[in-house]
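Missing here is one protein chain; the remaining ones are kept as they sit in the complex.
All chains are identified by letter, namely A and B, in their written order; residue positions are counted from 1 within each chain.
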Amino acid sequence: MSGHYEAPIREPLIIGHKTYHDISEDIARPIEERAGKLWWVSFWIALTLFLYGFGCIAYTIGTGIGAWGLNRTNNWGWDITNFVWWVGIGHAGTLISAVLLLFRQRWRMSVNRSAEAMTIFAVVQAAIFPVIHMGRVWVGYWVFPLPNQFGSLWTNFNSPLLWDVFAISTYFSVSTVFWFMGLIPDFAMIRDRAKTPWTKRIYTFLAFGWGGKAKHWQRFEELSLVLAGLATPLVFSVHTTVSFDFATSVIKGWHSTIYPPYFVAGAVFSGFAMVQTLLLVARKVCHLEDYITMYHIEIMNIVIIITGGMVTVAYGTEYFIGWYSGSRYEDFTYLSPGAATGPYWWAFWALITCNLIVPALFWFKRVRTNIMATFIIALIINIGMWFERFDIIVINISRDYLPSSWTMFKPTIIDVGVFLGTIGFFGVLFLLYARTFPVIAQAELKTILKISGETYKTKEEEDEHH
Amino acid sequence: MSTTKIVFGIYADDDDLLNGVHAFNEKGIAINEVYTPFPVHGLDKALGLRKTRISDAAFMYAVYGLCIGVTVTWYTMNHDWAQNIGGKPSFDWGHNMPAFVVPMFELMVFCAAHMMSLTFLIRNKMYPGCPPQNPDPRTTDDKFMMEFVTDNVDAVKQILIDTGVEEINVKDA
Partner (left out) sequence: MVNVIINNKKLEVSMASNKIQFRSIHELKDPSLNGKLALKEFQSEIPVDELLRGDQSNESGTSRRNFLKLLGFSTAAVTLAACEAPVIKTIPYVVKPHEIIPGIPNYYASTYFDGYDFASVLVKTREGRPIKIEPNPMANALGKTNARAQAAVLSLYDNDKVKQPKLNGKDDTFDSVDDFVLKGISQAQAAGKKIVVLSHSFPSPTFKKLFADFKTKYPSAELVTYDAVPHSAALDAAQEVFGQRALPVYDLSKTQLVVSFQADFLGDYNGASLETSYGAARKPGPNMLRHIQIESNLSLTGANADTRVQLKPSAVNKVLIEVYNGLNGGTVSKEAGEIVKELQAKGSNAVVFADGSKGAFVLAHLINQKLASSALTGKANFLKEFDGAKYKEFLGWMSSGQVGVLIANNVNPIYSSNKGEDFRKALEKVACVVAITDKKNEMYKAAKAVIPVANWLESWGDFAPQTGVYTLMQPTIQKIYKSRQIEDSLLVWMNGKGNPANNYYDYLKANAATLIGGTTFNKALYNGVIAGGNTSGISYTGGNAQQAITELSSFKSADLELVLYTKTAIGDGTQANNPWLQELPDPITRLSWDNYLTVSPGDAEKLGLNNDLNARMQLGGSIVNLTVNGVTIKDVPVFVQPGQADGSFGLALGYGKKDSGKVAETGVNAYPLFDGSNSILSNVKIEKTGGDHEFAGMQLQNTLMGRYEIAREVPLDTFLNVKFDDEKLGWNKPLEYHTIGGAMPAGKIDLWDAFDDTDGPHFNLSVDLNSCTGCGACVIACQAENNVPVVGKEEVRMSRDMFWLRIDRYYSTDIPANVDLNKDGKLSQEEAISADLNVPGMYGHFLDKKSGILNHPANNPDVIFQPVMCQHCNHAPCETVCPVAATSHGKQGQNQMAYNRCIGTRYCANNCPYKVRRFNWFTYNLNDKFDFNQNNDLGRMVLNPDVVVRTRGVMEKCSMCIQMTQNTILEAKKEGRTIKDGEFTTACVNACPTTALKFGDMNDKNSEIRALFSTNRRYTLLEEIGTKPNVFYHTKVRNRKENNV
């Protein structure tokens, strides 16, 4: 089976002597069993946060954006910080499933499903903020170029914010489609095992009648390939566009050509951190240790090291250009120690610590192959990336060109509530997903069982000995 | 009365399945359909399926999306109601175009991805709630099934057995 050969030195991607049927069993188990205590606890916590956040949003829309800590100089604060943060988190999913598919990285198969789910849920959170940060949400639909009774009243395609509208909505819908198409064969698998009539009905609905015909498989693989090909430039374009919100402005510290690559790198950085955080939990809760192996965890940590490095370089470049530009305003933002010693020093150092110093620990194999360490560092990176966005937005506009308008931003309880709310919402979605969706692309996984499954690897080795 | 019957041969292993396919090709017996739980490599070649043109369609969709992008930006920004927005040249689309790259690209991707997926579903005759297209539920788990529509049932059975089939069902057409 030449097609099935893989160098034996490679660690198996699937541990334990699995058969095709075992895979089906393992993947379907979380769906068919009842939820454990752990799941329910986390679900109720998430739901509470979600509802609290929802209340805060309602209050904001009811009274006005003044409910937040913004002012005439800092017209954006946590709202856009959270937006950029969530979008960034989304990136890893698409990256894993699309880019790694193009690069034929087999290790992705165990994690891409959940990563994509995370992407979609994160983008949902992200999408909340541009909407509620509007002073007049109820006319928010004006951002679409709709024919209207006012006559020639169109959107402004020069505006990076409008670019965002297109980028985010495309990104969201395309990744959803990509994800769902991948799910169809797995839904079919669950449908065909389903015992109770209701589950049968539901999964029949979701499976679209998939039967696994040869021609369909051929089309299916073509589709995944092309969608991956489309999603790859998309994932880069999205955060590039988000970075344009700042890069194309005239505000010093925002107006910076390095932003697109810097933002994308940052996004992948935070995205993978979030994938780690979630998978390590899912792995435990859904008993998927055999599929999400230490090898997966380590390789993702390596991605984190690389992207983290890129981000570090970006910081350096920003500072260098700040000095090199000779503009006293740029100079002021970066070189004067204000950022590091001013009242926002904590945000600045939080950023440096969480994004530069702590992730450097991953250079040690012992750290990056340690589950607990990985989990903690991943969390820290997420915090760090949030602070990065906070620093970019708040520190820069709180001190812009005319000193007379200098002032500062401090969140109100409502700001905090909205943010927690989105975290809760994200949790709710992800937990429901973990209970009802095949969290691993089993169909894909079965194709590599013979190549990278433990059973077959060992068999091959024996063959060679005789 | 017709002797035409439908034969299902169910394999437990994808390699055996492939052997089977090759055997039938040698004998020149047409295989009606093959159901597998996952894409078996080389199967489409073995069955001599033509390369799918779904990706070519995707390209057309992309072009279509791009056209929409160009039209919308030109019509709204330069034709219907051109404004002086921050001094950006809105005299004609060519001058203004750099500002429209992002939305045009997004529309392109949007159309390509969605319309391609739709095509996929339509060509496969799949839709929400469509009844399972696989005759045997096990084929989405770990079984590989060949479907024949043939008068010469015995020959088919024989070859199936030779290629290590696990189970054979025969039905009237």
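By definition in this document, a contact is a pair of C-beta atoms (placed from the backbone, for glycine too) under 8 Å apart; a residue touches a chain by one contact, two chains touch by 3 or more.
Everything numeric in this text was worked out from a predicted model, so none of it was measured.
In the complete assembly, the contact with the undisplayed chain comes from A:Leu70, out of A:Ala46, A:Leu70 or A:Ile383. The missing chain, though absent from the display, is touched by one residue of A:Ile258, A:Val281 or A:Met408; that residue is A:Met408.
If you put the hidden chain back, the residue from A:Trp154, A:Trp179, A:Phe208 or A:Phe236 that touches it is A:Trp154.
Although one chain is not drawn, its touching partners on chain A can still be listed: residues 63-66, 69-73, 75-76, 130, 133-136, 138-140, 142-143, 153-156, 158-162, 165, 245, 248-251, 327-329, 331-332, 335-339, 341-344, 397-410.
Think of the hidden chain as still there; on chain B it touches residues 83-89, 91, 95.
To be clear about the criterion, only the chains that are shown with their structure count from here on.
For the pair chain A and chain B, the distance between C-alpha centroids works out to 28 Å.
Chain B meets chain A in the complex at residues 14-15, 33-44, 47, 49, 52, 54-55, 58, 72-73, 76-77, 80-81, 85-86, 88, 96, 99-100, 102-103, 105-107, 109-110, 112-114, 116-117, 120-121, 123-134, 137-142. Chain A makes touch with chain B in their complex at residues 1, 3, 19-21, 24, 145, 152-158, 162-163, 166-167, 169-170, 173-174, 177-178, 181, 184-185, 188-189, 191-193, 204-223, 225-227, 230-231, 233-234, 237, 241, 244, 443-444, 446-447, 450.
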